[in-house]
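As you look at this complex, bear in mind that one protein chain is not there, while each of the others sits in place.
Presenting chain A:
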Amino acid sequence: MTTTTETPNAQPAAARKATEKTLTGVQKLPMAKAINLGLRRALERDAKTLLMGEDIGQLGGVFRVTDGLQRDFGADRVVDTPLAESGIVGTAIGLALRGYRPVLEIQFDGFIFPAFDQITTQLSKMHYRSRGRLTLPVVIRVPFGGGIGAVEHHSESPEVLFAHTAGLRVVSPSTPAEAFTMIQQAIASPDPVLFFEPKGRYWEKGEVDLDAPLADPHTPDGLGLDKARVVRSGTDVTLVAHGPTVATALKAAEAAATDGTSVEVVDLRTLSPLDTATIAESVRRTRRCIVIHEAPVLYGTGAEVAARITEECFFHLEAPVLRVGGFHMPYPVAKLEHEYLPGLDRVLDAIDRSLAF
């Protein structure tokens, strides 16, 4: 273990450190900064919380989400790891068994697969295998999704692979405010959480209430991670989205409104557990449902939502549940990704198709 507690670049950032520590109230912040501040709160709250990942220390992460945290909390708390994803998750399991709360950064979505075994066969099952004797409070942060013009393996949407695995919680924030709160809730969770950050939205700003109280994990509502949220009310059709596609859905709702169509937007927030009740409540009002995600449509979130809505709201539906998502292909080259991604036009087309029934 490295025993360094100060990093060489401590001096130039000292003033910024003071600013960050005193930030309160409602601030307009980009999502990357909101997550950074959420991580900072968690590190301050519990000395057993550790950040681990590739390049997260002095560099502050390739997206700078952990910027300044090693400087302020030391290299023992914000740990630059070897470039070995399975090793990062596997050693985090051991640290969690010892009583630590590791928060891991997987550098890019496409690099999570070397750790897939540790996550799905070990991390997800330890509580079950031990009949509840062992808990693994590990958070794995994954910048995911496209739209940033990256090369291959840097724009994947693997979230349903983990939502399909029992024992994991899978969440994705869509706004800076949600990201600030949800990362802290995820770290407080006694269950392992896959935290999918929409990297294409890292730099979009939104208002964040830095004094917002966290849910009490001992209340019936638990950590507050399990609920979908209606982010825009409407009466004609429900758009269901998570992470990066929430903004797309809101843009589509704005555009549809100019044609006189009233669109409701539900932000799933969590894929596991899936909050079917909130979606069903919305669909019973609007009678139409369209699910939007960047991952391929085949066996995707939309398939799950469509099946559940069909089961629960069959007699309320005026149209089949439609899906707008990626195609069944490897993620295309950057110059074509906007054809692949579910953009505004494809969502509006789906709204038209739904209304045509």
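Just a few scattered comments:
The rule is short, and it goes like this: a residue touches a chain if its C-beta (ideal position, glycine included) is under 8 Å from a C-beta of that chain, and two chains touch if they have at least 3 such contacts; residues count from 1.
Throughout what follows, contacts and distances are computed from a predicted model.
Per its UniProt entry, the chain excluded from the display bears the name "Pyruvate dehydrogenase E1 component subunit alpha", taken from "(Fe-S)-binding protein", "Carbohydrate ABC transporter permease", "nitrite reductase (cytochrome; ammonia-forming)" or "Pyruvate dehydrogenase E1 component subunit alpha".
Of the listed positions A:26, A:59, A:97 or A:151, the one in contact with the omitted chain in the full complex is A:97.
From the options A:143, A:167 or A:200, the residue with contact to the unseen chain in the full assembly is A:167. Think of the hidden chain as still there; on chain A it touches residues 1-2, 76, 81-82, 84, 86-87, 89-100, 114, 117-118, 121-122, 125-135, 166-167, 169, 189-191, 217, 222-223, 226, 272-277.
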